[in-house]
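What follows is a set of notes on a single structure, which appears directly below.
One protein chain is absent from this view; the other protein chains keep their places.
Presenting chain A:
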Amino acid sequence: MQASELFKQSNTILLDGGMGTMLQASGLKLGAKPEELNITNPELIESIHAKYAAAGSRIVNANTFGASAHKLAGSAYSLEEIIAAGIANCKRACAPYGALTTLDVGPLGELLEPSGTLAFEDAVNEYARIVRAGVAAGADLIFFETFTDLYELKAALLAAKENSTLPILASMSFEAGGRTFTGCTVESFGVTARGLGANAVGINCSLGPKEIYPMAKRLAEAVPGDFPVFVKPNAGLPRADGSGYDITPQLFAMEMKPYRDLHLFAAGGCCGTTPDFIKLLNGVFAGCVPGRPAHKMPSVLCSPVDFVNVDGITVVGERINPTGKKRFQQALREGDMNYILEQAVSQVEAGAQVLDVNVGAPGVDEPAMMPKVVKALQSVTSLPLQLDSSNVQALENGLRVYNGKPIVNSTNGEQEKLDAILPLCKKYGAAIVGLAIDERGILPAAEDRVDIARRITEAALAAGIPREDIYIDCLTLTASAQQKDVLATVQALEACKKELGVRTILGVSNISFGLPCRPYLNTTFLTMAMYAGLDLAIMNPSSEEMMAAVYAYNVLTNRDEQSTRYIERYASRVPASVALKQAAQAAPAASASSSSSGESAELTGPYAPLMKAVEKGLKGDAAAQTRALLETKQPLDVVDEALIPALDIVGAKYEKGTLFLPQLLQAASAAQSAFEEIKTAIAKKGEGSASKGRIVLATVKGDVHDIGKNIVKVILENYGFEVLDLGRDVPVETVVNTVREKDVHLVGLSALMTTTLKSMEETIAALHEAKLDCKIMVGGAVLTPEYAEKIGADWYAKDAKRSADIAKEFFGAQ
């Protein structure tokens, strides 16, 4: 068989079975590196491949599964040597049978960010090295298998597409619950891997044929009927006594029979299977023709964990967008990721299903910011993202690091734009928003907008983007300015849906600019658009009126069967208007009770309520008191007269041992929410900042324990310092470069483990060597004042309180 004929076979092809199983049977010691045998015992490896080829395997995996730099650490051979020998062994065995040799590639053995420390681009580079070695050695195809992290699979697929033209089979391992260890669903895998250019998708390892079957069925349904699907199950489940797997070749063959219905492209075995298992599969799959009938493909957006089937109205949160928001723009310029993440978390809580992400603002390096924000968002939420930018490079950078299948917002009908954006969506497997606008601007007539939409749709199809991934935006016009054209948007939307068979999207809130009581207009327009067939509504999910319209619409159109979701959301609520009335009646009573129950009786004056709220760690109360104070007081006065004194009181009690870390932190959280109000007020006024000094914080290279550093960050911010938080596992150069570029004179480093103290020492040495005018404070559980001095730190901070004292001392003296 030629590799080019691979997907044109008239019968299901047989893959091979377990390699580890065969090696253990021939006496491989546990813990030894099986890939080294490619060089130390090529005859053994070749003989195993030959047994599989003789049994009927026509795609045979070279013994290269663990040939990665991390897994081969300490080996006498390079991964290139091991791969070259492995491919050669396999090719020799395959030749007499006309079987194909794969470069077999498994996970790298390191967890990727955000849970682990391996950076995405480093993973791409590691896989690129493996792929290049396989191509050079003459592999016929590439087989990524046993992946459990979709992000790692994406790195592998990008590396394969960018460094070879070989066909790619991609396979993940699922647990009985239908998810991988990292929570990835079968559907997210199928959709994402296909989008990224895998030529076939499959499931291997972990379970036996019986357990994998329902998942394989789901996988087959997640991809088009003509898209190749394969399986490589284990020989059943592991026996309880650890002595191998529980089914025989005959039982395995019997359990594989149902797979005929899935019209697999290929089938084989994984752990515990041997050539005897494969031999019996010849009969099982005799006359089985690959490929299933075509079925309607859903419109899907996903992260590994969350799979959104856009079938009916779907809410896209609009709040991650700095347009017209000074505080957001400031946060972007300062790299204040926490502010951006708060916008995300609150929208998730409000019920958004997708989050729009726009980071374009004056003074922001959008291509650099987009991937940072995408990674940060995906570290705290599993909602799919809509990457929103007019900057092509920003879109590409965001697409590259996104984990799953995102949607791009947007292209329009201009040829230049289509040429730039569509290939990106194709390469990264993204859905696309097409604005029904071109060089001529927004055309008033519905037909004209539909014409542009048709052109966009045709261009997208031609670029290889399937129809179900095309979302047309017919553009919401502002009722106050173009009232007579508002209906044209709804009409165009309806026509696009019917005539073009595409999905639709609208930025709903634009409708009401310049008019009072905007939610009324937004909600009515949203309802009109939903009835015309709107799929994605870009809106503020915190607007309860609009969310209620969405939930109610789903009841009235019989999508929310038995009104289940509506009841779940609203059973214990009252309508917003009633709630307001109730709150107004209750408010005076509440404030009266809070003023009568003050514990710190000594506190009086205008700042006392805020100080009490901080002391007691009441987040919501602290924010509300701050808002009230800001109506009459200067923001910086609130910091100096209320926040800092309150934190000092709490800090003193903590030092005395009359209160402990939980209370200190709850006070810090309350101060955090107060500070957020202050920053917003300052940004609104557009005057300066609240910063009392700029400090770089980092958890050193190799250390993933950043809780202590995060505490220090919040406390320092609460005292009015500006913190550049470099995160955890921070390379030495990043610290040095930031200190230099941002002109920083105080650095805080943390390390929790004895093993990472070395990184701390190296970071300090590098800062000194660079002759930067900066002082360094260090902290962490295993540090001592003596050790801090020994490694050249200027201060040892035993806790967060001390770090704030050091900062006050330092900036006070300056």
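One rule holds in what follows: contacts are C-beta pairs under 8 Å (C-beta built on N, C-alpha and C of every residue); 3 or more make two chains touch, one makes a residue touch a chain; residues count from 1.
The definition used in the following text is that contacts and distances are computed from a predicted model.
Trainee: Select, from "Sarcosine oxidase subunit beta", "Methionine synthase", "Metal ABC transporter permease" or "Small basic family protein", the UniProt-recorded name of the complex's unshown chain.
Mentor: Of the names offered in "Sarcosine oxidase subunit beta", "Methionine synthase", "Metal ABC transporter permease" or "Small basic family protein", the one UniProt assigns to the missing chain is "Methionine synthase".
Trainee: Tell me which of A:T12, A:N63, A:T102 or A:T146 is the one touching the absent chain.
Mentor: Answering carefully, the residue with contact to the hidden chain is A:T146.
Trainee: Which listed residue, A:E80, A:E110 or A:E468, touches the chain dropped from view?
Mentor: A:E110
Trainee: Just name the one of A:M530, A:V714 or A:V730 that touches the chain not displayed here.
Mentor: Of these options, the touching residue for the absent chain is A:V714.
Trainee: Looking at A:T40, A:N737 or A:T755, which makes contact with the chain not pictured?
Mentor: Checking each option in A:T40, A:N737 or A:T755, the one touching the absent chain turns out to be A:T755.
Trainee: From the list A:Q672, A:S750, A:T763 or A:S803, which touches the chain that is not on show?
Mentor: A:Q672
Trainee: List the chain A residues touching the unshown chain?
Mentor: 30-31, 70, 107, 109-111, 114-117, 146, 148-149, 173, 180-183, 205, 238, 240, 242-243, 305, 338, 341-342, 344-345, 379-382, 616-617, 619, 660-663, 665-666, 668-669, 672-673, 676, 702-705, 707, 710-711, 714, 753-756, 759, 781-782, 784
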